[in-house]
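Left out: one protein chain. Kept in place: all the others.
For clarity, chains are labelled A and B in written order, and residue numbers in each chain start from 1.
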Amino acid sequence: MDELLLDVQDLSTHFMTHAGVVKAVNGVSFTLHRNETVGIVGESGSGKTVAALSLLRLVPDPPGKIVEGKILLKGRDLREVSNEEIRAVRGNDIAMIFQDPMTSLNPVFKVGMQIAEAIMLHQDKSRRDAWRIAAELLAKVGIPDAESRVNQYPFEFSGGMRQRAMIAMAISCNPDILIADEPTTALDVTIQAQIIDVVREMQAQYNSGVILITHDLGVVAEIADKVMVMYGGRTVEYGPIDEIFYNPHHPYTWGLLGSLPRLDLVEKERLTPIKGQPPDLLMLPPGCPFSGRCGYERPDECPLTMPDTEIVGPEHGVRCWIPNDERVSARSALPRFVARSK
Amino acid sequence: MSFLEVRDLKKHFPIRTGILKRTTGHVYAVDGISFSIEEGETLGIVGESGCGKSTAARVILRLLEATAGSVVYDGIDVMKASRVEMQRLRRDMQIIFQDPYASLNPRMRVRNIIGEPLRIHQIGTPAERRQRVIELLETVGLNAEHAERYPHEFSGGQRQRIGVARALALNPRLIICDEPVSALDVSIRAQVINLLEDLQDEFKLTYLFIAHDLSVVKHTSDRVVVMYLGKTVEIASSDVLYDRPQHPYTEALLSAVPIPDPETERNRRRIVLEGDVPSPTKPPAGCVFHPRCQRAQEVCETAMPPLECTGDAGADHMVACYFATRYEGVPQRDAPGKDTGEAPAR
Partner (left out) sequence: MTEEVVATAGEGAMEVKPLSPWADTWRRLKKNKLALIGLVIIVIFLLVGGVQEIANLLGPQNASETATAAQRPWWQRGYLAPYDPNGGDFHAGPAGPINPPSMKHLLGTDYLGRDVLSRALVATRISLLVGIIAVGIALAIGLSLGPISGYYGGAVDSVVMRMADIFFAFPYILFVLLIMTVLGPGFRNVFIAIGILSWAGYARLNRGSVLSVKQVEYIEAARAQGASDLRIIFRHVLPNTMAPIYVAIAMGIGGAILTESALSYLGIGMRPPDASWGSMITDYQTYFFAGQWWMLTFPSVALVVTVFGFISFGNGLRDATDPKLKE
């Protein structure tokens, strides 16, 4: 196995709001190795973005606060380091790509300038060199005619090209870890395919670890090696990609898979949505956050305490009170899994 | 005559610049699309942002005036309808919007939002309208006590249900669904899709289903129109389109959709299109797709190929490409009234 880059243990980030405490991330643990892509999957409010921002201590404080856990970057706990040091980590060791390429570039500066700034901030490079590197990076992420494009402003770039520019900025300091927060959500599907390819190439070239935050299980299936499924601030299931898709153990994971219309299936099956509405983050039960919508829950256990992680396969853990054998038989009754278990 | 017949519909927005507001160009948002919908079916329109699909919806409903072309609904020319006729047509044709946060008036109670169309058309007494609102709420899976609340008290999925209830209030026959689920979370998306399917069965609705998500369109639609830069590039029944796409753009689009199945993903061949969609203010001459097309040849730069049936991928399968993919072994059928001889085989 490649070098362990990031080891997150029991991370909890809470928001103190006027209405009460929002436990946005609640005891989340995962690891990331070199050349590995971890997908963090969840719907809005699942805490996936906050979890990622917490890694870089980018959660606005107040109201947000990392209340518990360890964020070990090659053994060094990022919760303990000074503000000065964490700034050096940002961009240098861990870089981030955001969802909205329309707003994450500053409209009044030239694209090349913004990349060059990032380079000069972290590396001892002259302005000339930084601009030259910026042009090289733009070419590397597939922007044609990069030499002249560095002198353009963001409004002259299309959505896909801005996202490429963001990637160029992110890789400018050879980071070990690339966090991509919904990098393709705002893009059209043909552009999404291009961007996924760029991320993949950059990962191969720099041997970095990638954390991909998304709600799209299709994108996850395409590039992730490991998946962590989040719901209501908790990790409900994690495991290697094939385990999550072909041997899912948590009812929420089944629900997600069953909710998706499939392009590749010939017969039209009726979707099996998850019942109910997303949880109110101010009123999460002390136990399993999914317990109101699950359909298999045990009222005297599930909402009251969160189960420990049960290992159900190689590197595959699930947090669910339903006994293993009951889970497997319940799953085989679901339409999507009947079709697959042939 | 079909239930809804769209013929050569165009919508060009003028671009005005300077203090004198001179027209210096046009956005060719919709540039000659044609299709028809039969009663009770779902016709999907897919395309990427800027392809004109949402503009088309608004022109069909005459929320925007068309630049050219006709829309005939049940024998009535919508584009030429008088004020009074239009008012009647509005009862039959409704729309569901994409953004459940923007499509409900934040200052109105749900009761008034759903009851508004009834008041506009002066249907029933206030008491009857109240009753109808409650019925509608229950139809879409909400309940009577939700009537007194304001939109901000609901989640995205619930708001979308309110939008559906409002669209149903006048007992319409045609509902245009403009990206009805793309703003919703995965689990909620499935709820709304199922709701729309149930309502179609219950009320014999006809849907024009607009989306950028091909998986959703395939799931919901009987036939699909593929749009690119304001033009129709392909029309086919949904199974056939996904099985035997003929237009290179459709093929690329289909192959770009990630499939939530790692095994399938590993074995897939992807066509990654290069470049971006050109600006609709300066659509390329000839075939609008030719700058990104791998099959493009000289002829493609001269004229937009006509939308026609090649006959080998299904009788109702229309494609606008000089070099459309041909399928062997599929029984050749002549499309009635269509000249298939012109499209050169590849």
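Convention: a residue touches a chain if its C-beta (ideal position, glycine included) is under 8 Å from a C-beta of that chain, and two chains touch if they have at least 3 such contacts.
Everything numeric here is computed off the predicted structure, so don't read it as measured data.
Of A:I40, A:L73 or A:M96, it is A:M96 that touches the chain left out of the display. When the omitted chain is restored, the residue from B:L4, B:I37 or B:L61 that touches it is B:L61.
Of the options A:L6, A:V50 or A:L334, the residue whose C-beta touches the omitted chain is A:V50. In the complete complex, the residue from A:L5, A:M113 or A:M169 that touches the missing chain is A:M169. Within the entire complex, the positions of chain B that touch the omitted partner chain are 58, 61, 63, 86-87, 90-91, 93-95, 97-99, 102-107, 116-117, 120-121, 150, 152-153, 163, 166, 170.
By our rule, only the chains that are shown with their structure count from here on.
With each centre defined as the average position of its C-alpha atoms, the distance from chain A to chain B rounds to 32 Å. Residues 43-44, 158-161, 188-194, 196-197, 215-222, 241-242, 245-246, 255-264, 266, 268, 270-275, 277-278 of chain A are the ones touching chain B in the complex.
Residues 48-49, 155, 157-158, 185-191, 193-194, 197, 212-216, 218-220, 239, 242-243, 252-265, 270, 272-274, 276-277 of chain B are the ones touching chain A in the complex.
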